[in-house]
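Yeah, one chain of the complex is gone here, protein chain that is, but the others are all in their spots.
First chain written, first letter: the chains are A and B, and each begins at residue 1.
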Amino acid sequence: MTTIRLTGLTVRHRKAVALDGVDLALGTGVHGLLGPNGAGKTSLIRVLATVAEPAAGRVEILGEDVAGHRGRVAVRRRLGYLPQEFGHYPRFTVRDFVAYVAWLKELPAARTPAAVERAVARVGLADRIDARIGTLSGGMVRRVGLAQAIVNEPDLLLLDEPTAGLDPEQRVEFRGLLRELGAHATVIVSTHLVEDVAAACTEVTLLDAGRVAHHGTPGGLAALGADPDAPGENPVERGYAAALRAHRAAPAAGREAVR
Amino acid sequence: MTTLTDPPHPKSGTKPRAPRAGGPAGHPVRAEGLRGLGPWAGAAVLVAVAVGMGTGLDRWQGDWAETGRRLHAAACLLGAPLAVAAGCRQGGRERRRGTGELLRTAVRPPLARFLVSGLPVALWAVAGYLVAAVAALLATWPYAQGDRPYPASLPADAVLIAAAALTGQVLGRRVAWWPVAPLAGLAAYAASAAVAYQDPGALGRLAPSADGAYGTVPLWWQPVAMSVWTGSLALTAVLACTVRRRVLAFAPLAAAAVAGVLLVQAGDRLWHERPLAHRQVCDTSTTPRICVDARYAGLLPQVVRALSGVTDRLAGVRGLPVRFEDRPGRPRRDEVELPMLTPVGRTVVRGRLTDPRQYAFEAGAALTGRQDCARTDPRVSAVDDAVQHYLAPNPAEASFDRAAARGDADDRAALASRRAARARLAAMGATERRQWLSAYFATARGCDPGEVPSL
Partner (left out) sequence: MTAVLPGPTSSGALLYARSRALPHALAAAGVTAVLAAGAARLPGVRAEPDRVLFVVVLWALGAASVIGASLHAECAELDGTAARRWWRWRLAHLLGLTGSAACAAAVALPTPALAVVLALACTGVTAAAAALLGARVCWLPAVVVAGVAGVASGGDAGALRAWPAGPGGWSVALALFAAGGALHVVRGARPEGPRGG
């Protein structure tokens, strides 16, 4: 089922073009968003989060057009978002903060306490639920960010660099959580770590200079990197480099329609 | 269900704390109210107002009107600027903490979000002020000597502080510059102080810190109009920056305009003398009778006691003024003015006469005074001094005499004649002295030295 449909999406950041006529359709599952710095990953996530306004094109999320106020509010109710820079109030406890976000999402008050506890337990912070966020380590704060993103059991979950600050063991567990969430929701993960994509994602989109350079499965990306002499440590990394090279070599064909 | 586990944290070296009894997640207002800036803002207002009132304790404790006036000044000069600064800081929080991105995906409308983060700060600041104000009223109560409390401006001051906090929050959201919080607080203080303690002028009456003359109290509707004026302006600012339909902001603006016009047009009629101002309560058992301002009726027994030496010595003397009076302005022909009881802090502190001997001396001096005469004859001065010495000597008399004894020949001569006059008056028999005093008081207001009987 398609939950996100982007048509000719163009986003400008100040004067630079961050996304240039992107067409994309995504459904339930875990989608990895890869690309070099400045490729437009964060711009795409911010448009999907209804935070940034597109300069041109149409954005349809969960069947709603987000150009109108009513559509945006309807989408926001079913949205979870972990921004790249996750801001928080250090004096709030984990419980306070996640409950605050639940309130922002207009979760019914009767359901909130249980939803908060469940979300906090899922990110493994159950024993610190009444600790102030300011006393937590960087990785734990990142997990508070995850908890607030999933407190309303979102149908669309947007995670911008979610694994930054998590240690290897936590990343492995985090991938398990991603797979579980992706069974029922559309999860979009922007990341620099190709091994996260290989391990957890059902689909991968590679962005470069505001355009879609590759869209497929992690297996398909790995297949592009079959040549063991190419630069890169593993097939997915080699595939990533190969897809970028191929995209840059064919600028005229850059505006490919995917699917 | 997959969960992330929490590995032991060797760096911190502390065991993970047992979860505190946080209870189930409540409304976010609770979290903001307990863990946000609010408690600090409330404590700051409480401490500032308490210290500000406490440092000048002598000058208001026991006087209801002055207590009210000082509390109002403290609300305007300390409460409101602190609330503006606290609100400003709270308003800049989303920028400082980087939560703006997350909040923009919220479903809740901006007004609800604004109030959830802004109201706790405003309410804490108001609570801090009200606690200090109630403490001040309780501190005045046991020493009050009459009159009644004037709490009418407390609600208006509470509205002012809340409005200041909310306006500060609007400012803090709009201006992305960290010094804006201290500058806004300083500006609010400067503006309040510029209008307080002096005649505010027509437009100045719009300033919450504008105040009437000493001893006056605001009309009943002045605080109401002031609350509408300040509250509506703050509401206008809040609505203009949070509501999608900006037109709504015009409704409070219109209310503010009506209240503002009322305040400006009323002019000086906004403040009036306290209802009891011109009434006197009198003790008629003495000669002269002793009357004090009805607002300080409780002081009458102390005043009568302090003057008992004077009135006892005047028993049977004719030609005296009918009464001591305690009204503002000049005494009538057959009256003499009591030494000033107000402003409190000098003659009266905490409902007690600070120095009954000095008070008695001043009252006696008022009876014998020839302040209106262009010049006084040295002989008459010596006679006046002898009468004053007999009725109630100046507590500093001995030191004046010592100074005169060390002075030049004229000083020593004047001292000798004064001492001789005192001795002669003291040496008279009771009847003779009564008759002499009657003759003296018949001329006590005159300036012709020839009429004053000699000693």
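Quick note on the criterion: a residue touches a chain if its C-beta (ideal position, glycine included) is under 8 Å from a C-beta of that chain, and two chains touch if they have at least 3 such contacts.
Since this is a predicted model, take the numbers as computed values, not measurements.
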Return the single residue from B:Ala31, B:Leu46 or B:Ala74 that touches the missing chain. B:Ala74
Only one of B:Ala48, B:Ala259, B:Ala404 or B:Ala421 touches the unshown chain, namely B:Ala48
Return the single residue from B:Leu34, B:Leu103, B:Leu186 or B:Leu219 that touches the missing chain. B:Leu186
Identify the residue among B:Ala194, B:Val261, B:Ala396 or B:Ala426 that touches the chain left out of the display. B:Ala194
May I ask you to list the residues on subunit B that touch the chain which is not drawn? 44, 48, 51-56, 59, 70, 73-74, 77-78, 81-82, 97, 178-179, 182, 185-186, 189-190, 193-194, 196-198
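Here is the rule we use: only the chains that are shown with their structure count from here on.
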Subunit A contacts subunit B in the complex at 46, 49-51, 69, 73, 76-77, 79, 81, 83, 85-93, 95-106, 109, 112-113, 116-117, 121-132, 137, 140, 143, 146, 148, 166-167, 169-170, 173-174, 176-177, 179-180
Looking at the complex, which residues from subunit B come into contact with subunit A? 1-7, 9, 11-12, 16-22, 24-28, 31, 35-36, 93-94, 97-108, 113, 116, 244
